Structure formats: C-alpha cells, structure tokens
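Input: one structure, supplied below.
One chain of protein is taken out of this complex; the other chains stay put.
Note that the chains take the letters A, B and C in the order they are written out, and that residue 1 is the start of every chain.
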Amino acid sequence: MTEYLRKVQYYETDKMGIVHHSNYIRWFEEARIAFLDECGMPFEKLEEQGLVSPVLSVDCKYKTPVSFGQTVKISAEIKEFGAARFKFSYIVCDEKSGAICAIGETSHCFLDSTGRIVSLKKKNPELCSFFEKLITK
Amino acid sequence: MTEYLRKVQYYETDKMGIVHHSNYIRWFEEARIAFLDECGMPFEKLEEQGLVSPVLSVDCKYKTPVSFGQTVKISAEIKEFGAARFKFSYIVCDEKSGAICAIGETSHCFLDSTGRIVSLKKKNPELCSFFEKLITK
Amino acid sequence: MTEYLRKVQYYETDKMGIVHHSNYIRWFEEARIAFLDECGMPFEKLEEQGLVSPVLSVDCKYKTPVSFGQTVKISAEIKEFGAARFKFSYIVCDEKSGAICAIGETSHCFLDSTGRIVSLKKKNPELCSFFEKLITK
Partner (left out) sequence: MTEYLRKVQYYETDKMGIVHHSNYIRWFEEARIAFLDECGMPFEKLEEQGLVSPVLSVDCKYKTPVSFGQTVKISAEIKEFGAARFKFSYIVCDEKSGAICAIGETSHCFLDSTGRIVSLKKKNPELCSFFEKLITK
C-alpha cells in the first residue's frame, strides 16, 4: 500500500468553496502512479515494454468535502489482479485528523502497442506474478 | 432526457492520444447542468433558493476511447428521486456513429446554505414533485 | 476573425466564485481551433501533413471576472504570420453586455514530425500564403 500525500491546490476548488469532485479521479491517478513507482515498476517501464493500461472504470464515493489549505493522504492498493483486468482501491483522508474524505476504485486492463487487450499471464508471466504479489489481502 | 453535444477539446487529451478519463466526469456535469437548464430549473435558480447539490458519488464505465476531432453526445436523465438523494445517469456516444463511448451515474443530495442535508419533500414539496415528474421510466 | 461562443462551466470556477484564470488559456485554444476549422484548415489536416504547432508564448490580461451562468464570446484572429512564427490575438467578451473580460495573445511555430522547426515559406509555400491571407489588417 502506498500513502501518497497531496496538498490541495487553489485551482482545484470550485465556487462551492471545496475541491471539485472531478479532481479526486486525478488524485487516484497520482496515487496509482506513486504506487507503481514505489514498488519499482514505474509507468515508464511498462510503456517501454509496449504496455499501456487504460482505465476501464472509476467509482468514487464522497464522504467529507476537502478545502484549500488541507493536505490529503491517499492510500492506494491493488485489490484484484486477474488475467485481463486489475483493480486499484483508494482511501482519501485528511492528513491531520485522519477523517475519511472519499473512497474509490478504478479498474484497468493492459493493451499492447496496437491497442489489443493483453493477457499478462500469457504474454509476460513474470510481470504478472510481480503484480499478483502486490495484492493486499 | 437531454442530449448534450460536446466537441472534444485538445487540452482534454493525454499522451495516450485520447481523452483523459477524468474529463468524462466533467462532461457529466455539463450534461446535468444542460438538463436542468432545459427543464426550466437552472442551477442558478436552485442557488437562489439557498440550495446546493453536491455530488455524493460518481461511477463511469469506459467502453471506447474518444479522440480529438470527435463530437460526443451525452444523454442525461434523472433515474431516481428520493427524499434525500437523487441520481442522474449518462450515456456518452460518438455523435456520428452512435457508438457508445461510456456510461455513468452520479448521485446527489441537497444542502441548505448552512451545509445541512435538506429533505426536499419536507422543505419544498413543490420543487420535489417538479423533479419527480422528470424521472425517466 | 472567428467569434466563438462558450458557456462557462461550473468546474471552471474557483473558490473566489469566478472562473479560474488558467481556463482562459484553454478558451484561447478552443477559439484558435474553431478559427482553423472555419477557414477550412482544421488542426487534423495540419497533423496529416506531419505538422504540429506548439505554443511558444501566452499572454493574458484579465479585465472583468467571469462567473458561472455567463456565456463568453471569444474573438480570435491571426495577427502576424512570419517565416517561422505566427501570432493569434483574442478578445473575451460577455456575450450579452459585450463588456470586455480579457484580452490575450499566443505565438506559435510549426514543427515537423521529428520535432524540428519548419519554415512554412520554404516547406509549404501554398499553406504559407493561405495563412498570410487570413491575417487581420
């Protein structure tokens, strides 16, 4: 699990005075990339192997609004890793109080450079087992 | 139901060459606001009555990537309207081919100016029945 | 000259209650692309010829804040078109009152597919004279 700290930016707020809900989806991406960096498999390394991993779905439940001046901690982890799909889950907390601000999930697949879905188990079993070991149980 | 047309913007693409997934959440908002405009209850009118309606959850499933140069049609409708919560659903299609690019949902509540949850049924039954009539069956 | 209409989006506002200043730079791009579309030389057509035109500089002066609910009219035109550089200028007005909200400029060059600066006069004199005719005098 990665705990990614993120200061709220002014340009992320909207006229309600709080962070616009679309930005949490971007925070999830930041935390996911930090997760891959930390476990030694950065995004760039995947791209070098001709793999991209588009987002198949996102889901976010907003619990407490986040304001400018706050720092959030985004905990990201791999929850499932199947033959053709994998899932990340996220918890966004206020860094100071620990109060949960939002929870979410994204699901992904791997595509090769021609845009075709890749079964990592077949194409790159080593990379596949690397990811399987990262699943939070 | 509102059918909202939207040209893809260059700044909405990412280095994969397609629209970044976070932007669909913003398109949902645009379509939702267009929906409220069309049915004569624009956002500004709700705000004048001291009501804001934050997003409680979003959900999006991505089917086909969207590229710069495309125009999408976002169909938005109210699916549920309960005492304290309501739901919108969305279908994003390519305008020309009609191919489905993404489907999604958002859920919302009403807050008054002090930030407290409002039961529209109690506080403003007229507005409540106005929305109930808009539900797509 | 192109007159591009644009409804302000909720997600473009910030906690000051007005459109965040960075979004005007995106509006300039939208108006520039609409300009190229209108004069029959859409961005995609330039890309087909292996040309991209990155932004070399932007400049924006903010006159009157813009709020959610407003529609702005962005007037875009080519102001200079030299051998290696060209300039667009923009005026952002409130659609209803005509009040000027902002004025700006962007400058650009052409790069080929290898990322090298292209002198359009040498490489594609026809396209060059096409653009020269569009300059607002």
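What we mean here is this: contacts are C-beta pairs under 8 Å (C-beta built on N, C-alpha and C of every residue); 3 or more make two chains touch, one makes a residue touch a chain.
No experiment lies behind these values; they were computed from the predicted model shown.
K.L.:
Considering the whole complex rather than only what is displayed, give the residues of subunit A touching the chain that is not shown.
P.N.:
That gives, for subunit A, the contact residues 9-11, 26, 29-30, 33, 42-44, 68-69.
K.L.:
If you put the missing chain back, which residues of subunit C would it touch?
P.N.:
16, 18, 21-23, 25-26, 29, 52, 54-62, 65
K.L.:
Can you list, in ascending order, the subunit B residues touching the missing chain?
P.N.:
Residues 10-11, 13-15, 17-18, 20, 22, 68 of subunit B touch the chain that is not shown.
Rule of thumb we're sticking to: only the chains that are shown with their structure count from here on.
K.L.:
Same or different, please, for the subunit B to subunit C contact, judged on whether over half of the interface numbers appear on both copies.
P.N.:
Interface between subunit B and subunit C is built from largely the same residues.
K.L.:
If you average the CA atoms of subunit A and of subunit B, how far apart do the two points sit, in angstrom?
P.N.:
Taking the average C-alpha coordinate of subunit A and of subunit B, the gap between them is 24 Å.
K.L.:
Counting in whole Å, what is the centre-to-centre distance of subunit A and subunit C, each centre being its mean C-alpha position?
P.N.:
Computed from C-alpha means, the inter-chain centre distance equals 34 Å.
K.L.:
State, to the nearest whole Å, the distance from the C-alpha centre of subunit B to the C-alpha centre of subunit C.
P.N.:
Comparing mean C-alpha positions, subunit C is 29 Å from subunit B.
K.L.:
Quick check on subunit B: which residues sit in contact with 2+ other chains?
P.N.:
26, 29
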